[in-house]
Each structure stands twice: as C-alpha cells, then as structure tokens.
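Dumping the structure here so I can ask a few things about it.
The other protein chains are all here in position, but one chain of the complex has been omitted.
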Amino acid sequence: MSVSELFYKLNVNFNYVVAMTLFIIGLYTLISKPNLIKKFMGLNIMETSIFLFIVSSGAIAGGKAPIFGEGVGPETVFVNPIPQALILTGIVVAMSTTALALSLMIKLYEQCGTLNADKLKELK
Amino acid sequence: MAEFAHHCPVLMVITFLAGAVLTPIVSKSKKKFSFWWAFFVSLLALLFSSCAVWSLYTKGPISYWLGGWEPPYGIEIYFDYISSITFLMTVLGALIILYSKKYIEHDIKEEKLPVYYTLVLLLLCGMVGFSITGDMFNLYVFLEILSLSGYALIAITEEKLTAMASFKYLVMGAVSSMCVLAGVALLYNVTGTLNMSDMALRLQQFEPIATSYMALCLFVVGFCVKAAMFPVHVWLPDAHALAPSPVSALLSGLVIKVGIVGLLRVIYGIYRLGGAIDFTTVTNFMGWLAAITVLVGAFFAFFQDDIKMIFAYSSISNIGYIIMGISLISFTQPERGYLGMVGGLIHIFNHAIIKSTLFLCAGAIIYKTGFRKLSDLRGIGKKMPITCGALTIAALSIAGIPPTAGFICKWFIVLGAIEFGRGIWAAALLIGAIFVFAYYIKIVNAIFFREPAEPILEVDEAPLSMLIPIVILAISCLVFGVFAYLPLAVIKPAAATILGLPPTYIPPGG
Amino acid sequence: MIVNDIRPLLAPMISILCAVLIFWRGGNAFLRRSFSISAAIVKWVVVFSMLQGSLAGKIYVTELIPFVPGISFLLRVDGLGMFFGMVSSTLWIITTVYAIGYMEGEHARKRFFAFFALCVSTTVGIAFAGNLFTLFVFYEMLTVCTYPLVIHEETPEAMRAGRKYLVYTLTGGSLILFSTALTFYLADTVTFAEPGILSISNGVGLLAAMFAMFMLGFGVKAAIMPLHGWLPSAMVAPTPVSALLHAVAVVKAGVFGITRIIYNIFGVSTLKDMALEGMDVASVLMWAALITIICASLMALMQDGLKKRLAYSTVSQLSYIVLGVSLLTPDGALGGIVHIANQAFMKITMFFVAGAIYKKTHKKNISEMHGIGHKMPLTMATFTIASLGMMGLPPTAGFISKWYLCLGALDAGKMVVVVILLLSSFLNAAYFLPIVYRAYFMKPQDGNLKTDEAHWTLLVPCVICALYVIALGLFADLPFVPLALARGAVTGFFGL
Partner (left out) sequence: MKKGLVVFALFLLWILLVYTVIVLPPMGSPENPTNTHIIPRYLEKGVEEGGAHNLVTGIILNYRGFDTMGEVTVIFVALTCVLAVLGRENILRHTSKAEVSSVEKSVIVKCVVRFLAPFIILFAFYIILHGAESPGGGFQGGAILGASVIIITLTFGFALVAKKLSLKYRVLFESAGPLSFFIAGMVAIFCGQNFLTYLLPCVAHTYQDFVRHLLLIMVEIGIGVGGGAAISSIFLAMEKVEKE
C-alpha cells in the first residue's frame, strides 16, 4: 500500500479510524485508571466507539433517514436501517451493564469504603 | 407432533423468559412460592428441549424463521447438533433449581428469593437462546442476557468479597462482550449480513481481507474470556468460589461452556463453512494456550485450601481440555480433527455433570457445617457419607480414572492429539490429570481418612432436596463412564457435522 | 475355540457385589465375614469351572457394550488370563480367612473388607481383560481401590506412603494411557492377539518409544528399579494388605501387564526385530531386570524390619518374572509366568508369618526375633519352607521356575543370566537364612521356650500355602497345577 493510497483510505474510512481510536482510548482508560468509576467510563467509551463504527457502516453519502412518508420519491436514497436498529439494542445493553456496574460499585463502597482498585486489592 | 417439535426450540427460550418475568409477579405475596414456580418452569422447558432434541436426532436440524421471515432477512433459530447442549442446560438447570430450595433460603434474605430465581431462569434463558440462535447479533444479545444475570448472581449474597469478584467478572466480561460485538460489526461490514450461514456463504464471495481475520481474532478473544482460558482466566477463581454453590455449579458447569459454544459457532459455523479463510493459525495458537491452561489450572489448584477454590481452578484446567479438543482441526482434512472434536464435545457434557456434582457437594457441606476450608472439614465423610461419596465419585471422574465419565474425554482428546501429531498436547493433558488427581486425593484424604474435628461432630446428612440432585449427578458420572456409548451416540453426529462430515461418519478403524 | 460365556464377567462382578453388600450391611461382623468368605468361594468356583475348558484350549469371551468406538469392554479368558485369575482367586480365599483373623479389633473394618473385595475384583478383571483398554481400566481401578488399604492406619506415615504410591502408579498409568492411544492409532485395535498386533512397519523408533512407555508404566507396579520406591513405603499397610499387594494384586498386575504387552501387543517376532543401534529392545528390559534382581537383593540384606526385607525380596523376585518374559524364548516365558504363581504362594506365606508374629508378639524387626521358632514352631516352619523356595531349592516350587528360567536363558544364549540367577540364589539365602537361624538357634530374650502359636485363622493359611509350595515342586507336571496352565499360555504366544 503506497502512502497516498494509505492517506486516501484513512480519509474515506475516517469514521472507522476514529471509532477504533476511541476503542483504544477506552481500553487505555479501563486499564490505567485506578478508580472503578473511571474504569467503567472507559468501558462506556469502548461501547460507544463500536456503536459509532456500526452506525457509520450503514451510511450512504447523501442518504436520508429511512422513513417513508411525504417528500419521498422513488429516487430518494436511504441510509441502511439495520445498523440503526442494531445500535439501539447495543445502547440498551450498554445501559444495562452500566446500571449493574454502578449498583455493584455502590455495594462495594458501602462494604469497603473505597472505589480505588489498588486499595481494594490490598483490602482483600 | 412434528408441528409442535418445530416450535420447541423457541418455546424453550420463551418458557424461561416468561417464567423469569412472571416470577416476581406470582410470588409477590408468598416469596417462597417462587421456588415451585421456577422448578415448574424448568421442567416445562426440559419437556420442550427433550422434544426438540428428539426431533433433531430423528429428523435433522430445525430451522425456525422468527416472524416467518426467511433467513437473511429475519432472524433464524437454527437448532442443530451443537444446540443439543440445551438439553444438558435444561436438565442441569432443573436439578440445580431443586437443589437451591434449601440452600438459598439459608443463604439470602427471603425478600430476595424471587430475584434469585428470576436471575437463574434468565441465565438459563440466555444460555439456551445463545445456543440455538442462528444470527450473530442475536447471539450477542443472548450473550449479554446470560452474562448480566451471571454477574449479579455472584453478588446476590451479602458476603463482603462477592461484590468485588462480581465486578472483576463484569469488567472482563464486558470487555469480552465488546470484542464479540466488534467482531460482529467487522464481519457485518465485510459480508453485509448477520445470519451465520449466510455470512459463511458471503465470506466465500469476497476476497479475504485482514478484517475477516481480525474479526476472528476478536471473537476468539471474546469467547475465550467467557470460557476462562489462560491468560484471561483471572476472573474465574474468585467468581466461582465466592458465588453461592448452586450458582457456582451453574457457572462452572454451563456458563463457561457458552464460550466454547460461541467458538464452535464462529470457527466452525462461519469460518470453516465459509472455507475462504485459513483459520488454523488461530486454532493452533488456541491449542497451545489450552495446553498451558491445563497445566496452569491444575498447578494453581494444588495450592488452594478452600474446596470451592480448588474446584474453580480445576474448571480452568478442564476448559483447557475442551479447547484443546476442539482446536485439533486441519483446514484441508476435516476428518483428522474428528477424534479431538468428539473428545472436546464429550468433555463439555461430562465436565458439566462432574463439576456441578462437585460444587453441589461442596455446597451441601458448606450448608451443613459453615466451613469451606479443607483443614476445617476433616472427617466430614463419616458424618455425611452420601454427599462425600458422591464427591469422591466426581473427583475420580474429573481426574479421569476409568471407568468414570471423565476418562472417556481424556481418552478421546489424547487419541485425537496423537492422531493429529500433537503428542505434546496429549502429554500436557496427562500431566495435568495427574496434578488434578493429586489435589482431589487431598480432598478425599481430608474428608474420609481423618478423624472428625470438634465443630463438625454434630453434623448430619444434607436434606433430601439437596441429596436428590447430587445423587442423580453422581450416578450419571458413573453411568456415562461405563455406558459411554449413550452420550457418544449424541455427540458423534455433532462432531461430524461441525467438521462438515456427514452425521453418520465413522472414523477409520471403527 | 472361542466360546461366548457370562462367566468371565461374573467373576469380577461377584466381588463387586460383595463390596456393595459390605458397604451396605458390613457393620455387622457376622454378615461381613459371611459375605467375604462366600464371595471368595463362589468366585473361586466360577473361575475353576472354566479351568477344564481353558486347558482344553477353549477361550471364554464376554463382550459387553462398546466402550468407545472401535473398542469394546471385552473380557476374555485365555491361557495366561486363566492362570492369573486362578492364582488370584485361590489366594483370595486364603487371604480372606487370614484377614478376618488379623483384622480382629482393628478400626474401619467395613471399609477394609469392602475395598479388599474391590481389589480382588479388579485383579481378576485385569486377568480376564480382553484388550489393552479394558486392562487399563481395571489397572487404574486397582490403583484407586488399593489406596484406602495402603493408608488404612491413617497415620501420617501411612498417608505419605499412600501419596507416594499414587504418584508413582498414576504417573505410570498416564504413560500407559498415552501409549494405549498410540497403539490404537497405529493398529486401529487394542484387542490382545497372538502374536501381537503391532508390526515393525510402524517404525522402530516409535515402537521403541511406545515399548519404553509401556514398560515404565507397568514397571511401576512391577517395581522394576528405579521405579520401586513406593513398594517398601507401602509396607505400613496391615499385613493382609501387604500380602495381597505384594503377592497377588498390585505387583502381579504390573508383571502381568508387561507379559501382555510383550506377547499380545508387540509379539515375539516384532520385538526380536526391534533393534536400535544393534541392541534389541527386549534385552534392555532384560538388563533392567537383572540389575533389579541384584540391587534389590543387596538392599534386602541391609533391612532390619521383616516386612521391609520381604518387600525388597519381592522387588527382586518380580524381576525374575520380567526377566523370564523378556528372554523371548518359550522356556524363559514359561519360567517367568509360572513364577507369578510360585512367587505368590511363597511370598504370601512369608507375609502371613510376619503378620502372625507381629500380631502375637508385636515385633517388627528381625533383630528382636531371637528364638521365635521355639515359640511359634509351626509358623516358622512354614517360613523356612518358603525361604527355601525363594532360594530355588528342590523340591519347592521356586526350583521349578528357576529351572525353566535357566533353560530359557541357555536357549537364548545368555550365560550371564544363568550366572546372575545363581548369584541371586546365594543372596536370597544370605538374607533369609539368618532369620531362620535366629528363630531356631538363638535363645529368646525372655528365655521362655513355651509354644504359643497364633490364632488358627492366622496359622492355617500359612500352613496351606507352605504345603502348596512343596506340592507345586513335587507334582509340577500334574494337569491342574500352574505349570500346565502356563504351558498353555506359552504355547499360544510362540505358536508352538
């Protein structure tokens, strides 16, 4: 792959690249931050990055939201509705995971008095 | 009847789902009623799953189009040979729910009882759904259902460390789910479809690109975390040891197997069927890691004093067996992987039974004595002979001593590894097995060949509702060892179809 | 001629049933004894009823369900199996009587007798196993069933011994499993056949490795040096256990396995062709056996504990058998196989005597046994007979085995074997005769010369075994004695 081709590809798939970057940022947050809430924020960033990736993959240049109604002709271009349906599910799942994680953190804090991973390790 | 059998797979999921959702409603005034409800639901689901499995083995796989939409457009339930694991899930589910009756009343507050049974049913719902779906995204959704309920079940008691164990499991589990989702997203981008068999077809049509490999890697990482393979096993010991015992039995017996089912679905259901991408590098790598996993799990188990901790580490070791068995695959000659595949699949089955027995026995002992350290449990075998007898049978079985169930798996995996030219894996497995036996003999020594210590002199046998599942499972450890052809009759066609051979395939030499 | 019959299955099943009954109602001493003795007798009758047919060349077969594809659970009574089955079921009756007397007043008798029965069941299973796989299944079961017997005392020392025993035997078991899998892979079958199922075309290197693994695996139980470490430690077990372990069940299972591997898996001709760098594989085994014979005898000389000394003697004697079968000549094999029985009767006598002395006087060490012959003359007389047998003097059974071993060695043209066998006889004399001397010709420490024999349940088994040792030497050529049976087996192996 030549340099110019690389840049071309980076350019056209810019959304994907951003999504992957966010994924790594989330992973970094998850690994490096000692605070459990921050760790979980990292996880949320990872989730979001994948939603971005999925929803980008359904995009079509100049496409409209896939709602049939007034102002829609036979030549109207619609974006792909499947990714949108998928990320709706994904968001719900992410929210549920977050809810559980937060409640676990509440319990942990009640029991141990800290949310710092390093300190929790010592407590054990 | 045929019409009914056609609906059975989906009815299984729906039964668990509706049962779970209705549990808080039916037990609003009388919390203890939730047990009877959950037990009833699990029996109903057992009925459906036996019907579905019966139909599978008489008439072949069931393809069920949800909403009547043909596969690439709608979601398909594909009840094939891999899905027959649902039968195991429903049987074990029913037994474990029966076991929970006394155990959980003792362990958690009464107001939480319906919550417990709801979560168990949801866990089963997720596992069953995961095993029967033919759609990648649906797979992810069910994976989340079962993972979430799994995390919460660990933390359901008030014990101090459970929340931490659960959180650790949750973080690793969530990352692995992310990996699976990312894999689905990448594959969707490459193929433009979510249906598994359609994905396999479409993979052939396009030139293989790096994205497909990456998706495979992400799937493998994701599912291996769920299956607790080395080096991503760190969440397992705490989670499985600290959870209430019936939950440990569910988690160790079934939930980690879900990761294996996922691997089978992806590697064999999509990539092998697609045939365009050579995945043997990945499976080879998996196999080597599995060999390490066997040793690592066995090694660490050796140093534990807590009986449930020992069982938890041994689960890691056994997951190594299974993954070793299913990684023995050659891209061009599928029949070379047959024996290993049979071994891996039968170990899914046998390990589920054996490990559930072990955890349930440990639970019964903890329920009666309140102790979980081996040093406190000396001589307990004289006080609880049936429980400890069952524990011994299961221990022998997991160490692979013939003629128990565990031996069959060891035999097939070793044979498969040798036939595949991977003597070292077989050697690792055998060394691991010796370690396993060494630490189980430690348990048997402590419970049978020592004089009872002061605090356990008053202990007597566990209640009947706990003994029934324990005895049934322990007997099946023996029966499936001696009459190994029973599970093999089910597993051989499964192994053959996974490898793309006809279901009636017979390896050379019989 | 192959006959389908239920009896090969029945024989091990009787003892399993006996074990179950003892677990169930064994708390009652009367029931426990009746179960044990009647099971022993019924089983002996079952095995004996096949003897006539077996001598006439019939092979009784029970084929059960297929265990795994291609391999079924197969019980098959051929000459060798019949031989070993007969020996173990005969000795079980005697040992049971002895054990009932010996275990009087001990703890956990229910467990003891139940596992005792299981042990014998698995031993007969090993004898009647029709393929390598079934053999392995029973072999591993034997390991597990003997464990509670070894650690019967539940002392820390016993626990250590038990652990050592398990580590040794299970490691061996894994090696056997590995090479069984290899055998199945190479030959697509593991059923015992004459002459062998492996052919040289599979590659000498691989076959040699498999042979080595098999020998290491079975050699653990056969206590070939340096794999013998568990055996002296396991002496902490009660005497009937030591007797059964050392004379019949465990160690003989090891040598029996070696015999099976050599003659029914590899076959004589394959083994003879298997030569790595000019050295054929069987002679490596032979040398190991020779070294074991000498070293174990030397170590036995240094022991003071009677049972320890007997243990090292066992190690040495077992290698006679291994030596015999590794010579790959008909006479050598005959000597080795017949020594399975002869050594069993001789060694069990000695252990019975050791147990009787311990029970009566609580003396374990040889140095304390001055004048014991005055006190227990009959007991020591049986010991003397057995010692003479060990040395291989006529007219005892030991002479028969040694005679055929020497013939076999000469056949194979290995003079060194004859020399070492003679040397070993001297060594045997050197470590057994002092005991006899001390017993009869030295005064007891307390000066009391009054006869005070052990209880009849302990004494009678000793006497029966000792008489048998002489009988085997005198009437070696009768049709129902071990020699005739062994001859039947050897005929098959060498296609004579």
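Here the chain labels run A, B and C in written order, and each chain numbers its own residues starting at 1.
By our rule, a residue touches a chain if its C-beta (ideal position, glycine included) is under 8 Å from a C-beta of that chain, and two chains touch if they have at least 3 such contacts.
Bear in mind that the values here come from a model prediction, so they are computed numbers and not experimental data.
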Among shown chains, those touching the left-out chain: A, B
Residue of B:89, B:124, B:186 or B:267 touching the missing chain in the full complex: B:186
Residue among B:163, B:362 or B:384 that touches the chain left out of view: B:163
Option from B:46, B:97, B:127 or B:145 whose C-beta touches the chain left out: B:145
Positions on chain A where the hidden chain makes contact: 6, 9-10, 12-17, 19-21, 23-24, 27-28, 31-32, 53, 56-61, 65-69, 77-78, 80-86, 88-89, 92-93, 95-97, 99-100, 102-104, 106-107, 110
Missing-partner contacts on chain B, residue numbers: 3, 7, 10-11, 14, 17-18, 20-22, 24-25, 28, 64-69, 72-75, 77, 109, 111-112, 115-116, 118-119, 122, 125, 129, 133, 135, 137-138, 141-142, 144-145, 148-149, 151-153, 155-156, 163, 166, 186, 188-193, 202, 206, 209-211, 213-214
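Simple rule for what comes next: only the chains that are shown with their structure count from here on.
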Touch-based graph of the chains, sorted into line, ring, star, complete or other: line
Whole-Å separation of chain centres (CA-atom averages), chain B against chain C: 44
Interchain centroid distance [CA atoms averaged], chain A/chain B, Å: 29
Touch list for chain A against partner chain B, complex: 23, 27, 30, 36, 39-40, 43, 46-47, 50, 53-54, 57, 82-83, 86, 89-90, 93, 96-97, 100-101, 104-105, 107-108, 111-112, 120, 124
Of chain C, residues touching chain B in the complex: 65-70, 73, 136-137, 140-141, 143-144, 147-148, 151, 154, 159, 162-163, 166-167, 170-171, 174-175, 177-178, 181-182, 184-185, 188-189
Touching residues (chain side chain B, partner chain A) in the complex: 137, 140-141, 144, 148, 151-152, 155, 160-161, 163-164, 166-167, 170-171, 174-175, 177-178, 181-182, 185, 188-189, 194
